[in-house]
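Every protein chain but one is kept in place in this view of the complex.
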Amino acid sequence: MTDFFKGISPIKFEGADSTNPLAYRHYNKDELVAGKRMEDHIRPAIAYWHTFAWEGGDPFGGRTFDRPWYDKGMEGARIKADVAFEMFDLLDAPFFCFHDADIAPEGATLAESNRNVREIGEIFARKMQSGRTRLLWGTANLFSNRRYMSGAATNPDPDVFAYAAGQVKNVLELTHELGGDNYVLWGGREGYETLLNTKIGQEQDQMARFIHLVIEHAEKIGFKGQVLIEPKPQEPSKHQYDYDVATVYGFLKRYDLDTKVKCNIEVGHAFLAGHSFEHELAVAASLGMLGSVDANRNDLQSGWDTDQFPNSVPETTLAFYQILKNGGLGKGGFNFDAKVRRQSIDPADLLYGHIGGLDVLARSLKAAAALIADGTYDKAVDARYAGWQGADAKAILGGKVSLADLAARVEKDNINPQPRSGQQEYLENLINRFV
Amino acid sequence: MTDFFKGISPIKFEGADSTNPLAYRHYNKDELVAGKRMEDHIRPAIAYWHTFAWEGGDPFGGRTFDRPWYDKGMEGARIKADVAFEMFDLLDAPFFCFHDADIAPEGATLAESNRNVREIGEIFARKMQSGRTRLLWGTANLFSNRRYMSGAATNPDPDVFAYAAGQVKNVLELTHELGGDNYVLWGGREGYETLLNTKIGQEQDQMARFIHLVIEHAEKIGFKGQVLIEPKPQEPSKHQYDYDVATVYGFLKRYDLDTKVKCNIEVGHAFLAGHSFEHELAVAASLGMLGSVDANRNDLQSGWDTDQFPNSVPETTLAFYQILKNGGLGKGGFNFDAKVRRQSIDPADLLYGHIGGLDVLARSLKAAAALIADGTYDKAVDARYAGWQGADAKAILGGKVSLADLAARVEKDNINPQPRSGQQEYLENLINRFV
Amino acid sequence: MTDFFKGISPIKFEGADSTNPLAYRHYNKDELVAGKRMEDHIRPAIAYWHTFAWEGGDPFGGRTFDRPWYDKGMEGARIKADVAFEMFDLLDAPFFCFHDADIAPEGATLAESNRNVREIGEIFARKMQSGRTRLLWGTANLFSNRRYMSGAATNPDPDVFAYAAGQVKNVLELTHELGGDNYVLWGGREGYETLLNTKIGQEQDQMARFIHLVIEHAEKIGFKGQVLIEPKPQEPSKHQYDYDVATVYGFLKRYDLDTKVKCNIEVGHAFLAGHSFEHELAVAASLGMLGSVDANRNDLQSGWDTDQFPNSVPETTLAFYQILKNGGLGKGGFNFDAKVRRQSIDPADLLYGHIGGLDVLARSLKAAAALIADGTYDKAVDARYAGWQGADAKAILGGKVSLADLAARVEKDNINPQPRSGQQEYLENLINRFV
Partner (left out) sequence: MTDFFKGISPIKFEGADSTNPLAYRHYNKDELVAGKRMEDHIRPAIAYWHTFAWEGGDPFGGRTFDRPWYDKGMEGARIKADVAFEMFDLLDAPFFCFHDADIAPEGATLAESNRNVREIGEIFARKMQSGRTRLLWGTANLFSNRRYMSGAATNPDPDVFAYAAGQVKNVLELTHELGGDNYVLWGGREGYETLLNTKIGQEQDQMARFIHLVIEHAEKIGFKGQVLIEPKPQEPSKHQYDYDVATVYGFLKRYDLDTKVKCNIEVGHAFLAGHSFEHELAVAASLGMLGSVDANRNDLQSGWDTDQFPNSVPETTLAFYQILKNGGLGKGGFNFDAKVRRQSIDPADLLYGHIGGLDVLARSLKAAAALIADGTYDKAVDARYAGWQGADAKAILGGKVSLADLAARVEKDNINPQPRSGQQEYLENLINRFV
């Protein structure tokens, strides 16, 4: 037991009237919502990187945090693991997520790096046996080391492709051994800094091949989890190939990967791509691609990925509506890909971030479930499209009618369609009854 | 002969030293560039809508132009056609483009509207016989009339779908009869104003069906032109389904349309989608989807589609590089989807816009051709990817090597890839030698 | 009595549990919040332009609404006035706002236009005597007519300056006669479309002179209301001189106008300028420039002014916090500078928009008041700055210490300041307890 969170007791649900900042006011894991435990809906996960590996730096300043595991190599990695699981317990977190580079320092060779990762992986395994926190997903960091500065799978140097393969193999296997529910690919350097030195077609072929290799290896080792791509339009690269859900879908479809891979959708990445979060969820749901969620928010005035904790119940309710209509997230969950601000330097700040985020998710889940249970909203939307339930309309969609048939029908029946109100304000007010 | 351009003589090429604002300084149609006439590279087209139909309005003010064809119904449409072809002659334009609604006023019924369009179409046919201007593409306006306020193909009302079909059939046939090289679909209202009242999956199914109908009808009537979708991310809708090239590709692939349809890529739409123009061209080229171009530019500080004439040679050179490497635009061309500013109210302003635009295209074409002829640039990029030409690397891409093989190789050979300079500044300077 | 809102009864407060979409659920005008009637806090106003003059057009399509007053000249203006005041009554609105061009059609001359405006003004006066709705502010439309295409006060043509003066004089006097509490200047065309044809210094001198003329005339006629400038960064112009509150402040200060004029701050304009709404309020408050508010919201993904009704309680609560700390809005109020979407074509949609907006304002006001009453939040912020209450710190701000003194003190006392947590997440959670 470290003394990192000294004096802080486990976070409990105390109800909406509690003024205790170290208590849940809405997140009550066993409360049933639409017939399912709240925890089973949300499946919240703590991200190792932002919580334990990020040091508070930004492009204009260095480390602001001061943690007992800094600058201590493998010994630090062990302290970090201890604190991490203490925090999982404090928050009663059912899941966590990690990159290989978050949990152990790089060695002089890939082999040594991988050994370091596995050594900490064994510590995780032991802690997971005695605790309740499970692994939502693992992933490999293929972007921080300078060898990846020009991409990993899409690097102009095939040796880098090979190196990345060696790294992914290790984390994928560890993820499997730890019982992870998913494996995530985020291609922060799979893109370009300038189109001037880039062959897009070549790089996309490389990327597709890499993902096929991962899928094949996952099958070979018997990994039953879901492989996920996390779209992001840019940053660190000027342009990333996994721009948004629609782009990822086209890529997967082109390379026969669309039945093997789903999306891990991050709120802030949706915003940076010019979309709302609920848009990306709706698109993914319509394509059968909704896998998991990186819960956070982006500052509305900042042009980069701010990875803040979610704090708007109205916005998150719209997201939960999409998820509930999709039948939930399956093996996915809500990973808090969120970091406390670099000025939030106290250990307690790490807890405030997660507590606030979970309370927002809990309120939003309940609001979305109530909206659906009420039914008025869904009925209004169904009514708008009722015309397409008619036989003639179905024949159109069924491919039984030609352009000429339709043209003739309009002329014969003198069809002159009259617009009907889209009722946006009515629907917005209706939603606002539930948030 | 109208007196709209009274006193203005045909625009001639006078060379770079000319100070005559009503002369071409760089656009010299018969000049050979990389073995092809400049005109045959560029295939420039004048857009009927911005040039003759737009009245200078914006969201905060109405008509600023004062044209002899305003408010005169079919008589005005005939005057407009006369002026249009006079302008085509003045500019020596090889192509033009139009929407049905640009050329003739709506009637009381679809039948009457279509008759109006065909009547002006016959005037076009006569003028085209005696002149040299041909039709680059036709299209149907499925967004201005209030009946389309909630979409055309994606409207919740199937009658609107049918009405749109009747309209497209008419323009597609007219395009065919006028010898048009392409038919364009731009879905300005195929999207949503609010996700709250929208079923994305349903609407996408409708849109796909509609395009299939168009393709089938084109084949039925023997239209040999290319069908094109013009991507745009938003405006007028909050979100448009044809967001960008990658999104359109995924959509077409999903609905088995990817071999039938290509993209008409607009500079300003690329910008609004968060991309550079050359990016969209490169993506389209890599997917075999590069069909045609809407030449314009977007104001860099405005968040809406400003449709200004292109005026940056460095930027357009990068675009032409992509096009030349693609082997040109085939049946496509450069349609000036550009309007003079609403304060540019004089007839001569219409000419200044097109002259300046053409000169920029001509300079850019020559610069890109010289860059390619020089060869230094292409060699530098090829050298960057040379590693993938090795046998081992080809085996990776060829699917002959597994993740485990690669991991083993890295460990065995102790592969430790060293980064190599991306040379962005060197390449930028190199390009700047040609612009 | 027109039949525009036929069958709709006056909107009443029915409480949070009401499911009646034509009832207030939170806006309860006489309810006391922090010792003041809710209505007296909010002072809500209905905007004539969006509600009665806008026809549903956008840059890609025309009128979608169908109102009995369209295309009927002065008779239409009278019908419009009847419907307007019927709506004010239905909503129990204490205030409205208008431009001259909203209420009456332009005539052939300025004199005739002004007479038309005054004729409707007399109708307003009569209706205001028998009703309870008062005038929050009047303003002149100096941007829609083509004569203003290059600006009003900043036009290169001094005749346009004079014409604008004639128009403002008329509306200012009408505003005074109708007992308006404010007069607003919004300079939508006071800026430029291209810097290439613009003399910024010259235009700013013109603008300053114009505002001085307005102030002098207001004093001359005894107008006791507040003159307000409404900042907006762009649209319709590429750049508008009244970019944001800080810019307006600098302009006013430069031309000795800062004690005469305050700001009317619009939510959506703040967003377009790269700010949050609460930022603009806080800046204005710190400068003594907070005059009034244009309540709306901007779509987060659209780059133009969407003027939607406010619907986020968390966001609006932060705004109300700033306003309450400022001691309220004084003569100002919350003008709904918001329009129903162009697909919201039913008369009831106009009511839904305003009802939803008012309910959001009411909830937000109560939340902000509760936050302040609780006190925890203010105490936390005060504690952060407590160091500046010390005598030494006050001496610094008081100008009693030099740079060298401070440097010497740091060295002598070996001052090594340690960072303290900024507590952002803690504060966000705290705020979320109240919304």
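Letters A, B and C mark the chains in the order given here, with residues in each chain numbered from 1 onward.
The rule is short, and it goes like this: contacts are C-beta pairs under 8 Å (C-beta built on N, C-alpha and C of every residue); 3 or more make two chains touch, one makes a residue touch a chain.
Treat the numbers as computed from the prediction; the structure is a model and nothing was measured.
Student: Considering all chains of the complex, which shown ones does the missing chain contact?
Tutor: Even though it is not drawn, that chain still touches A, B, C.
Student: Which of C:29, C:78, C:118 or C:147 touches the chain that is not shown?
Tutor: C:147
Student: Out of B:224, B:379 or B:433, point to the residue that touches the absent chain in the complete complex.
Tutor: Going through B:224, B:379 or B:433 one by one, B:433 is the residue touching the chain not shown.
Student: So which bits of subunit A touch the chain we can't see?
Tutor: 56-64, 143-146, 148-150, 188-189, 193-194, 234-236, 238-239, 272, 299, 301-305, 341-343, 345
Student: Take the complete complex as the reference. Which residues in subunit C touch the chain that isn't displayed?
Tutor: Touch with the absent chain occurs at residues 109-111, 146-147, 149-150, 155-163, 165-166, 168-170, 172, 193-202, 204-206, 209, 212-214, 216-217, 220, 233-234, 239, 243-244, 246-247, 249-251, 253-254, 273-276, 278-279, 282-283, 285-287, 318, 380-381, 384-385, 387-388, 390, 392-393, 396-397, 399, 401-404, 406-407, 409-411, 414-420, 422-424, 427-428, 431.
Student: With the missing chain put back, which residues of subunit B would touch it? List them for me.
Tutor: 19, 21, 25, 64, 271, 274-276, 300-301, 309, 311-315, 340-341, 343-346, 348-349, 352-353, 355-356, 359-360, 376, 419-426, 428-430, 432-433, 435
By definition in this document, only the chains that are shown with their structure count from here on.
Student: At the place where copies subunit A and subunit B touch, is the share of residue numbers found on both sides over half (same) or under half (different)?
Tutor: same
Student: Suppose a student superposes the Cα atoms of subunit B on subunit C; what rotation angle should they report, nearest 5 degrees?
Tutor: It is a rotation of 180 degrees, to the nearest 5.
Student: Which two chains have the most C-beta pairs in contact?
Tutor: Highest contact count among chain pairs: A-B.
Student: Express in whole angstrom the distance between the two chain centres, defined as the mean CA positions of subunit B and subunit C.
Tutor: 40
Student: Rounded to the nearest whole Å, what is the centre-to-centre distance of subunit A and subunit B, using the mean of the C-alpha atoms as each centre?
Tutor: Taking the mean C-alpha position of each chain, the two centres sit 36 Å apart.
Student: Could you list the positions in subunit B whose residues touch two or more of the other chains?
Tutor: Within subunit B, residues 146, 149-150, 193-194, 234, 239 contact more than one other chain.
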